[in-house]
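For reference, the structure is listed below as structure tokens.
Removed from the display is one protein chain of the complex; every other protein chain stays in position.
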Amino acid sequence: MTMAKALNEGLRRAMEANPKVLLMGEDIGKLGGVFRVTDGLQKDFGEDRVIDAPLAESAIIGTAVGLAIRGYRPVTEIQFDGFVYPAFDQIVSQVAKLHSRSSGIYEMGMVIRIPFGGGIGAIEHHSESPEGYFAHTAGLRVVSPSTPNDAYWMIQQSITHPDPIIFCEPKCRYWEKGEVDTDNAPRGLFEASRLREGSDVTVITYGPSVRTCLRAAEAAASEGRSVEVIDARSIAPIDYAPMAASLEKTGRLVVVHEASANASVSSEIVARLSEECFYSLRAPGVRVTGYHTPYPPSKVEEEYLPNVDRILDAIDRVMGFES
Amino acid sequence: MTMAKALNEGLRRAMEANPKVLLMGEDIGKLGGVFRVTDGLQKDFGEDRVIDAPLAESAIIGTAVGLAIRGYRPVTEIQFDGFVYPAFDQIVSQVAKLHSRSSGIYEMGMVIRIPFGGGIGAIEHHSESPEGYFAHTAGLRVVSPSTPNDAYWMIQQSITHPDPIIFCEPKCRYWEKGEVDTDNAPRGLFEASRLREGSDVTVITYGPSVRTCLRAAEAAASEGRSVEVIDARSIAPIDYAPMAASLEKTGRLVVVHEASANASVSSEIVARLSEECFYSLRAPGVRVTGYHTPYPPSKVEEEYLPNVDRILDAIDRVMGFES
Amino acid sequence: MIEPQLVQLLTPEGERVYDDVYETSLTAEQIFAMYRDMVIIRRLCNEATSLQRQGQLALWAPLQGQEAAQIGAGRALEPSDFSFPSYREHGIAWCRGIPPELSLRLFRAVDHGGWDPQKYRHSVPTIVIGNQALNAVGYAMGVQRDGASEAVITFFGDGATSQGDVNEAFVWASSFDAPVVFFVQNNQWAISEPTIRQTKIPLYKRAQGFGFPGIRVDGNDVLAVYEVTRKALAHAREGGGPTLIEAFTYRMGAHTTSDDPTRYRVDAEVEAWKHRDPIERVKAYLVRAHKVSAKKFAAVNDEADEMALKLRVDVLAMGKPDPLSIFDHAYASEHPLISEGRRDMEELGVGGAS
Partner (left out) sequence: MIEPQLVQLLTPEGERVYDDVYETSLTAEQIFAMYRDMVIIRRLCNEATSLQRQGQLALWAPLQGQEAAQIGAGRALEPSDFSFPSYREHGIAWCRGIPPELSLRLFRAVDHGGWDPQKYRHSVPTIVIGNQALNAVGYAMGVQRDGASEAVITFFGDGATSQGDVNEAFVWASSFDAPVVFFVQNNQWAISEPTIRQTKIPLYKRAQGFGFPGIRVDGNDVLAVYEVTRKALAHAREGGGPTLIEAFTYRMGAHTTSDDPTRYRVDAEVEAWKHRDPIERVKAYLVRAHKVSAKKFAAVNDEADEMALKLRVDVLAMGKPDPLSIFDHAYASEHPLISEGRRDMEELGVGGAS
């Protein structure tokens, strides 16, 4: 099934399991959301549990906070990444802090779903990668699935988790199909997953870039390079153990995401692994990310984004460093 | 003169130099701002140039954008760090992007002054360090003075700069005095400055932590350790050349700031210098930052913040790494 | 559905009616000119829609049904006024003299703007709902400080009125008596959400709570929209402060070419609004009251067809931008990460427009 459908099924299952789960967002009712992730849910669960929101993101998150205090488990949808910023204060000052501000009394379990990333030929503000802002914010957790199966399970795991979770959905992967095992969760919500074994270079990524990295690894293989690909899955916190283990083996690190590199998740991964694997690193970690510009008009997004060529180039650089 | 006074003088000079410069913020008129940085300016420049704003941060920045489009040069004050988040959308979607969205036609020269950081025994939301969010945002520049002289010059340099600048004022240093040379600017706005020479360890920091690092360096010296202290001054972009030069010499890196470490400015500095100075680093870079929690009640902020003990401990760690 | 408080100068049938406050001194010539504008922008919109269907645009936001609202407002502007649009104001752009193909650059995804906003005194399109309203107020505060006799107008939709920024703009405009007109096109829908989700009372009444006048005008009546807007702009220029205009209209088409309105609204509603078509209305009036000939109408259609043809040619000629251009305007001055990015891209052998 597609990732969009897997999310839809995951949401459905979570709503069936817990009557306190409710969905809020713009156009998520009759329309089923602009990506149809909530398709049919309002029909089946009613307007009180699948709430079409007035057009105000701060209010979507701000009322979700109140619902959480009341014992509900809100799952909010931000229509596109670029529209989460009006809600930034509610996320940073309330969602992230209220558990702590109430000395642990308020349980702020809630999920903020954000279709994120580029590569869909969209117009401005529809292709942003805001995960770094949230990863930097204490009190939040940030995850991103890269396959339908992960999407199906991670959304359910996020909904039952007691902490607030920013759930970043790689929108360019919504329509890709994959097997979904509805019986067993593949792994814990915050665990990274090695998607491809290799011995020369470790490529770490998540969300929309996972497929691109796998393709790059494939291409590299044809040039005789053995690339290990790790899907971080959880962006904050990051599951470093399998990454460090991989670096012990390869000694070479490439980190890939669409967001700009400066003060980002990839800065953190490189800084951290440079520390943890100081003696195993044979070359400095290299990052392949969006450039330090606003997201460009999408006619040139292919060149802006970490594409196969750019990843291969990075692999070349880490391989060639010692020579 | 104090840093608060130096800023006041710098603003005055900028306003005298350019009639298009105007100030906006809450309580900046008769009250002179809660930190008195704008003291007396409304009296001298009138209510049209020193504008007491209604209580709405998004509007302060959003109207500043319109004024900039009209050819004004707005200098906005956010009363405290923790109150910048309601303006986040305007900063990220408009301020940072409009120059690019208008293909370079709109000049977005404006300054957003934010008293930031902790250590003043304040209550919640008055001690935050949001600079990492802005450093991550393409289209913005972020600077922070650490002395009255820098404050006096950097505010003027920021006001004449064509790009929008987030100007982070270390509020715990407002009342500290220092010499101000009103004739010559010490250096360019985006240049780092070496404040203390040393040969064992390079400590990089900015804003409120500069003084703490200098104290730590002093203390380390008494234990026979020679610590070089670099004030980054510009947080985005960062002036790496003097930092790399220092590391060639010391081989050991400590980065200090008050913000949480995850996906932060210090992640970037460590990642970047680990790359640039791969062979000169004798130990992994170590970060001393606020912990990954919301800013705590200020009775325990001393322990939360990078204090002398914590910095000394980090110096010990990088010094002891090889043994 | 249409409330009594609505200002109307032409009935849906094109009959001239009279209002206690609003008169019009527009000549038949001028009205015909607005008719022409409306036909042309509808044609522009249809051409853009088919360009999108043919894969030549990434997206299109049609304005069909809103022609009178946009031409009435757009023609009420003085050249020295400044406008802040959202993403659907192709008609305003037209009135501001922006060549039609420039309005399509955003939708062809070759540009975020498309035109020189200072030259045409029409800001870049804004997609983040409502945040341009504050920019407009700030610009108006600048006008005020310059002592200029100019007005500012900003456009947004019914949905946008729920955003904090739009309401803050109301607070500020009122507090500073800013010379700004807030022009809401209440087209009854914010994608799939009806206006009732955003407000239970007529939108124009929102202004009352902020202490400035709000007025509802028949958004499908180009004469009424023109006169109401002209008066509000004059009021602003004279230091009278802000006005909120609610143009009561209807989005005849989909929200954008990505949208599927059959999921959330019934045909009967669309049918009902067809009888209020803004172009037919003024045409009926011109025929009846001013005996405008069929030939003149036909000439306008021809002109629109020509415009559409040229538009198509222009759009197809818009090549892919040079990828290196993404580095051109991220900053106004040298920035090391930009130089570095440019170098990286060059080393990868990327660059050159196609």
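Structural remarks
Per-chain numbering from 1; labels A, B and C assigned in written order.
Heads up, the rule we're going with is that contacts are C-beta pairs under 8 Å (C-beta built on N, C-alpha and C of every residue); 3 or more make two chains touch, one makes a residue touch a chain.
Just so it is clear, the model here is predicted, and its values are computed rather than measured.
For the chain left out of this panel, the touching residue among B:Ala56, B:Val143, B:Cys168 or B:Val256 is B:Ala56. Within the set C:Asp165, C:Glu246, C:Asp259 or C:Asp277, the residue that contacts the chain not displayed is C:Asp165.
Considering the full assembly, A:Ala59 is the residue among A:Ala59, A:Ile114 or A:Val201 that touches the omitted chain. Not every partner is drawn; the one left out touches chain C at residues 161-165, 167-168, 171, 174-175, 197-201, 205-211.
Residue-level contact of chain B with the missing chain is found at 26-27, 29-32, 34, 52-56, 58-59, 82-83, 85-86, 121-126, 262, 291-294, 296-300, 303-304, 309-310, 313. Residues 22, 48, 54, 56, 58-59, 61-72, 74, 86, 89-90, 93-94, 97-109, 138-139, 141, 161-163, 237 of chain A touch the missing chain (whole complex, contact as defined above).
Here, only the chains that are shown with their structure count from here on.
One inter-chain figure worth recording: chain A and chain B are separated by 30 Å, centre to centre, where each centre is the mean of the chain's CA atoms. Here the spacing of chain B and chain C, counted between their Cα centres, is 41 Å.
Counting partner chains per residue, chain A has residues 58, 82, 85-86, 124-125, 262, 291-294 touching two or more of them.
Residues of chain C in contact with at least two other chains: 111-112, 128, 131, 164-165, 330, 335, 337.
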